[in-house]
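Note that this complex is displayed minus one protein chain, with the remaining chains in position.
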Amino acid sequence: MLHEIVISGFGGQGALFAGQLLAYGALEEGWHVTWIPSYGPEMRGGTANCTVIISDEEIGSPLTRHPTAAIVMNLPSYERFEPLIAPGGVLVVNASLIAQKSQRADIRIIYAPANDIAAELGAAQMANVVLVGAMLAATGALQFETLDQVLDKHISARHRDKLELNKRALRRGGALAV
Amino acid sequence: MLNEHMQTVFDYPDALTPGVTHYCPGCTHGIIHRLIAETIDELGIREKTIGVAPVGCSVFIYNYLDTDFAEAAHGRAPAMATGIKRTLPDRIVFTYQGDGDLAAIGTAEIIHAAARGENLTVIFANNAIYGMTGGQMAPTTLPGMRTTSSPSGRDVEVQGWPLKMSELLAQMPGASYIARRSVHDPGNINKTKKAIKTAFQVQLHQAGFAMVEVLSSCPTNWNVSPKDALTFIKEQMLPYYPLGDYKIGDAIKTLV
Partner (left out) sequence: MTKELWKGNEALAEAALRAGLEAYFGYPITPQTELLEYLAKKMLATGRAFVQAESEVAAINMVYGAASTGARVMSSSSSPGMSLMQEGLSYIAGSQVPVVLVDIMRGGPGLGNIAPSQSDYFQLTKGGGHGDYRPIVLAPASVQEAADLMYGAFDLADKYRYIVIIAADGNIGQMMEPIEMPPQRRLEKKDRGWELTGAAGRPHRLISSIYLQSEALHQFNMHLQAKHRQIEQNEVRYEEYLLDDAEYAVVAFGSAARAAHSAVRWARAKNIRAGLFRPISLYPFPHAQLTALAQRVRALLVVEMNTGQMLEDVRLAVAERVPIQFYGVTGGLVPFADDVLPEIEKLTRLDNGAS
């Protein structure tokens, strides 16, 4: 079992936090996991991204050139990572902000209008959680229940009132990939 | 043996180790060392004092004062003293520095120690020349003064102006006591002693940074006799480096 996941977007879209949710979830399920933010050579194109590797064996490189899954939250991220996804991989596109359609037939692509769904739920900043839900449903990398526990533990006091909304956002995203 | 009508008015300080210093004849480092030793005795702090020695002629001060000592890199004594004082705040930590050490290579360290208001006592011997390396121009060499690296005399247009460290450091809010004294005659030696004692008392009261700049002689590198060296301090150095108290912080007004 090996998931090499990239999450990328503008700073402020919550790409790094979404990655940390996955890392905490992997820890919760007892997998080997690494989380590494865009840093140095990765800091290009005005995007912030992170790489999360989840594996059933010891993890070598915390970085990957060809992710098995990517969540792209803005156009620069789409343009950068769409060609890099490993064949058989998953690309989750934030269709609220990205109009492009991928021509690749060797990967699974989910177009998730994440900002719209989040706004509809009443918290626009939860778009990242919607996208995580879609990715998890498509890859089966982690259980939704695990992410619920992670949210219970790690959501900040300031956003505590949005805990249940976050869990709903996760599943709304998941429904897109069923 | 003293009888009951006699009292000791002058003695060898406990904090001064017995023996002969390596200083040249007529050098006033020995006088300043003694004043520090007397102060340490009078304040009863020998067993809790840690000195930080400089690089320069006074590098071996640790041989002459009977306290714990650390030998710093050139100019870094205030930083090293900061490290000691911050880990042992109840000890008395002082640096002894020359003009090259304090006013050239270690300018950043002394300014920032003062700016932080470190509870340190700094004794700054200013003799306007590099002694140990053989008489080169110092940051405090007087305008027109001949040295081996300003052979025609310091030309301020070319070699810049001497630094007035007491005036400079007195601007720091963290500096509690800044004074300039001289040791060219007995009266001034007594005044220097009093200032050095005050500078240690400031630290005992945890009142911040204290420095005494002491105008000092270097007959060897000034190429004059010991007696003429003292005259040089009086006639040449005092006009450029006026004696006085440059900073007496509110917290220590009662000490002075």
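Going in written order, the chains are labelled A and B, and every chain counts its residues from 1.
One rule holds in what follows: a contact is a pair of C-beta atoms (placed from the backbone, for glycine too) under 8 Å apart; a residue touches a chain by one contact, two chains touch by 3 or more.
Worth saying up front: this structure is predicted, and the values here are computed from it rather than measured.
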| item | value |
| --- | --- |
| Sole contact to the chain not displayed, among B:Gly83, B:Pro173 or B:Gly244 | B:Gly83 |
| Chain not shown: contacting residue from A:Gln20, A:Thr68 or A:Asn166 | A:Gln20 |
| Hidden partner interface residues of subunit A, rising order | 20, 23-24, 27, 32-37, 39-41, 58-66 |
| Contact set of subunit B toward the excluded chain (per top definition) | 46-50, 52-53, 59, 62, 66-73, 76, 79-88, 91-92, 108-109, 111-112, 116 |
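In this section, only the chains that are shown with their structure count from here on.
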| item | value |
| --- | --- |
| Distance between chain centroids, defined by C-alpha means - subunit A, subunit B (Å) | 64 |
